[in-house]
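For this depiction, one protein chain was excluded, whereas all remaining protein chains were kept in their positions.
For clarity, chains are labelled A and B in written order, and residue numbers in each chain start from 1.
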Amino acid sequence: MLENALQGGKEYWAWLFFLLCFIAIGFFCYLMQLSQGLGITGMSRDVTWGFYIAQFTFLVGVAASAVMVVLPYYLHNYKAFGKITILGEFLAISSVTMCLLFIIVDLGQPMRSINIILYPSPRSILFWDMVVLNGYLLLNVIISRVTLSAERKSVPPPKWIKPVIYLSIPWAVSIHTVTAFIYCGLGARPFWLTAILAPRFLASAFAAGPALLILLCLILRKITHFDPGKDPIQSLAKIVTYAMAANLFFVLMEVFTAFYSDMPEHTIHFRYLFVGIEGYNALVPWMWASEIIGVIALVLLLNPKTRIDESILAVACMGVFISLWVDKGLAMVVAGFVPSPLGAVTEYSPTVPELLISLGIYAIGMLLITTLYKIALTVRKEI
Amino acid sequence: MYDKEKIIPGIIVFLVLVTFPVWYNLAFGSGNGAPEPQIVSQNEKCVESKDYMRTQHMDLLNQWRDAVVRQGYRMYRTADGALVEMSLTNTCLQCHPNKTQFCDECHNYMAVKPYCWDCHIAPMEN
Partner (left out) sequence: MAVDRRKFFTIAGLSTLVGLMGKEVLTVAAQSESKYLAAEKVLTAHRWAMTVDLTKCKQGDGCEKECIQACHDTHNVPAIENLKHEVKWIWTEPYEKAFPSQENEFNKEELIHKEVLVFCNHCDNPPCVRVCPTQATWKQEDGIVMMDWHRCIGCRYCIAACPYGSRSFNWVEPAARSEDGQILPDQPFLKKVNSAFPTRTRGVVEKCTFCDARLAKGLQPACVEACKQGALAFGDLDDPNSEIRALLKDRFSIRRKPGLGTQPQIYYLV
């Protein structure tokens, strides 16, 4: 089955080569980071987590969102998703891989990362995150491999895979819940100390992930013979709509709680994000752009006329994705550190090597998704 | 066996590549490359026997590390009953002040790079 990834036309190889260039650049920058230390990033004594951990958090969401196709298909027997379930699972595989890579590049001593397994520490949420992420990766590898090879042989998948698939559903929820727990269990960081963080993470994940999946389906329809059909795209669009609405609702609840109680340590982080404090306002334009784009996208999704038009839907999905990427993949992590527990305002912006390393990891993810989708579509003779 | 004509040459190429360093050293190496560490000691006896230290010093140091840092022990009862402080810099390297010959000679030969010296400080040599 894997050999299908090694047979392709000129354009396929050109695209892979393009990605490999970015991977090589990212790898080179990572070697530089290894030899000089994390000082080459924009992170600092006060803002100790930055772009890497934010990407990790965002991509956990994308990975978890595979459950939004798996659950209707397997639990509710929603046949329309039959064609895209495997795409969701492969998206999860490449996202989790990127998550793990983003954690590795963020470590100060990556050579010792095995210590997490050698000295298991059940009191640490990071330990549990390692467990659930690797477990989720394993589950998705097993499920997609077994179902796809059954499909190739035109036989029904073996019976034992059903319970594994059912297990993967709550497991998907767990990966993003545990990732939220990393943040929301810290008394030192009032911005994250909110019980709604996990639900909010899930809502934004179930909007951003399926939005990406819609875009991927539309791209595949353009460049291959694959056609998911109109129905599943529209069902996914409804999922995106509800999830995006829930996400916005949760954000507003956070804002109300912070500002009506008017407790300075809760409001100050929101102030930093939306108006800036002490003249520091690097994230302000990003945040307003994110909110405005998010609201416009939501309006386009809520209106059935615009939602049904697939070209407008594509724009709305891009809007959802960008809006949530800024919110989670940029602002959420950094704002927890600004101001610091001692009231110091240190701003953060990623450096060029930091961005190139991140780009390299995204290229690895895209390489994975390209080859995996190639395999899936070749097996189904839809290429 | 299928594809015999591909598999067998493949295995041969693999074996040649894997054993290449051995052939290369036999042909062009400086002959006897074995290290000659200089054992300089201020004291008569080490904390354990010479044989044990030669083969197990890395385990002993790892155990010392955990005993001192993590379990709050500081002293070690040596093979002949004496008490020494468990410290790489303040005990081992006090007795063997020539790290470059005592440690590095063999480590370089074996191509091992212990991370001790990323943090611990060896005595100044010459």
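Convention: a residue touches a chain if its C-beta (ideal position, glycine included) is under 8 Å from a C-beta of that chain, and two chains touch if they have at least 3 such contacts.
Bear in mind that the values here come from a model prediction, so they are computed numbers and not experimental data.
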item: Contact set of the excluded chain (shown chains only); value: A, B
item: Which residue of A:15, A:78, A:127 or A:166 touches the chain not shown here; value: A:127
item: Full-complex contact with the absent chain, from A:9, A:108, A:163 or A:285; value: A:108
item: Touch residues of subunit B, complete complex, unshown partner; value: 59, 62-63, 65-67, 69-77, 83, 85-86, 89-90, 99-100, 104, 115-125
item: Touch list for subunit A against the chain that is not drawn; value: 1-2, 36-39, 43-46, 48-49, 103, 106-110, 112-119, 121, 123-127, 130, 182, 185-189, 265, 336-337, 340-344, 346
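We take it that only the chains that are shown with their structure count from here on.
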item: Distance from subunit B to subunit A - Cα centre to Cα centre, in angstrom; value: 44
